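Removed from the display is one protein chain of the complex; every other protein chain stays in position.
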């Protein structure tokens, strides 16, 4: 018994490392898909989000998300500031699968993800300060309150809403804020001056590094969400996760080839992420065939989503809304369509969960971002945007004296 | 007992992640050693190989490679399309070391490797379509059929052929196809116009990232091939693997310094890979001293191999043939020379295995690639090769507007 506890805890720690490295994945993906003049800015945001997110989640978030037996159920609970080790929290008394600290760290790694998703969508034009303030509030309050509704034993859990590892609870929560951010900020200069201008990313290798790290990290994101090392469940989850990613890239590749007649690597990369987001809600419920179908459809959705957003003049430099919001919704719905929980009743419950969380996130994100916009402002000046955020906000270039020998 | 099963399965899952990240290693290594104008193309190939390889192996490969008790032995067997969970496949009934799904995923990660090896050798001039078609067939049919001969219980296994983790079964299988591909394609334009022109890679940092990720990944490639977490065997395998890599880089460094009188980092990097490929066939049989000798010799072989291939006007941009084919053969032979299975009889058996697999792979690779050449063609046009595959096949640059602020 004690041995099993130790094994489970090792597995959860491995999952922590995998989710941690997703933050490097987001950092390289987002900066690779943006222009070199904004690289330091994006990297700064992504690094600081991890730090700030961890600390915020330590102080408030964890205790909002898991208020404990007395408070669980309902809409809101809070068990006090900071971490406090429950009696025997370092042994199986706390949980058969992991220690109190392992639990905290795994959850904290998740929390920072939601803000990171927003980061990509608002890149190249948001003020650094404004973004960091938003992140603190969103990671510290909005994300954990929503998370409690399902993972903390709240009303959505009681209703039967199913979201295994967070297609909605993490990805859509980030995606809704990304959508509101993009709407309040407006497009980058020159993006929609008569048609849509493709503003290419400055480093495809960085984008590839990012997506491959995210793919690897997702093994921990979904595999760790089993909350134990149970061999049958975890290995099934790894297979469905991996196969959905593969199918997602094939789906996006075929869709974009059919439309654009070229081999667009950014679509193939976003297809991988689309498949991963899509499978996340039901990774433990699906067969291999289900996973392939969910991935293929997610790959289709992400390409159409990117096109649609451009039609709507919603400028999302990295495709975060299409990946995390649209495929997050798709994955959550897919729980009612494929796999062992499929059924009309479940679809209805999934729709309710998506809608309730969507409304809450949209309202919260709007209030926070609108308040920031009306006080310190959301967007950098036109001059700063043209010359690049790196020189203005950070006083440096990401690639100083690159290639020159005369420094 | 159940606990041991869970531990073993955790170890195998960790190995899966490590082998997975090797694909990012190959992607960055290959594109780093090629020119910037072909970067998107190489990355696209390497990302799509993972996806396509995984799906192909799901549909056909796994069941060709492990046809099961009824079919095993001999030359060929097939247990039907797709994955089908054996009764109790998620418990120790399937295997004392891992679940059915863990087994599948570990093997699937290996399968894609063989095609990836080819990718580097044929880079900067092969048509994308042609390469992807080749990959599907090679990963789906050739690799698993050869694999079955040894790992699926086929005739080479019965003969006593030893290849612990695939010096021959993975690396040479890829290497032979790389050789045939290079011969059918011909060298890159300008490579051998009066002497040999060094065409330098565009990003040494990416090559270093690639090799270090491959080194790390090899801990799972070899360590996972123990197929359990058995502490004695796995930890020995990690040490021999790691030490052979270190010795390989020292061997290649000394050889290349003796010949060229300069500190050639690409040789040091290929020396690491040479040592890793060299130890792979006997990683569980060797002492630390054996591992050092195998690695040093592999480092020597890879440098001489690169020189030899240039003499023969065989243009392999990343040195894949020298690393994977030559050192793969060396490692397979080394099983008969060093370690606990050393002996003349074993050397003979190893030679037979190398030869049989070599002939089969050469014939298959030739048939596939020649058929492609005669139908849709293998090589891009001269214009496309000069201007870069990125603009022609993908309509984009890997480093759009790099360093410019005016976009």
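To keep things simple, chains are lettered A and B as they appear, and every chain counts its residues starting from 1.
Everything that follows uses one rule, which is that a contact is a pair of C-beta atoms (placed from the backbone, for glycine too) under 8 Å apart; a residue touches a chain by one contact, two chains touch by 3 or more.
Predicted model, so just to flag it, every value in this text is computed and none were measured.
**Q** Please identify which residue in B:22, B:243 or B:396 touches the non-displayed chain.
**A** B:243
**Q** Out of B:31, B:51, B:130 or B:203, which is the one that touches the chain we can't see?
**A** B:203
**Q** Taking the full complex into account, find the residue in A:198, A:355, A:376 or A:396 that is in contact with the omitted chain.
**A** Spelled out, the listed residue whose C-beta touches the missing chain is A:396.
**Q** So which bits of chain B touch the chain we can't see?
**A** Counting over the whole complex, chain B touches the hidden chain at residues 3-4, 7, 10-11, 14, 18, 35-37, 199-205, 208-209, 211-213, 215-216, 219, 223, 229-232, 234-236, 238-239, 242-243, 245-247, 249-250, 253, 262-265, 268-269, 272, 288-289, 292, 386-388, 399, 402-403.
**Q** Touching the hidden chain in the full complex, which residues of chain A are there? Just list them.
**A** Chain A touches the chain not shown through residues 3, 5-7, 9-10, 13-14, 16-17, 20-21, 23-24, 27-28, 31, 39-40, 43-44, 47-48, 50-52, 54-55, 58, 82-83, 90-91, 98-102, 104-105, 108, 128, 203, 206, 209, 393-405, 407.
Rule of thumb we're sticking to: only the chains that are shown with their structure count from here on.
**Q** Taking each chain's centre as the mean of its CA atoms, how far is chain A from chain B in angstrom?
**A** Result: the chain centres lie 33 Å from each other.
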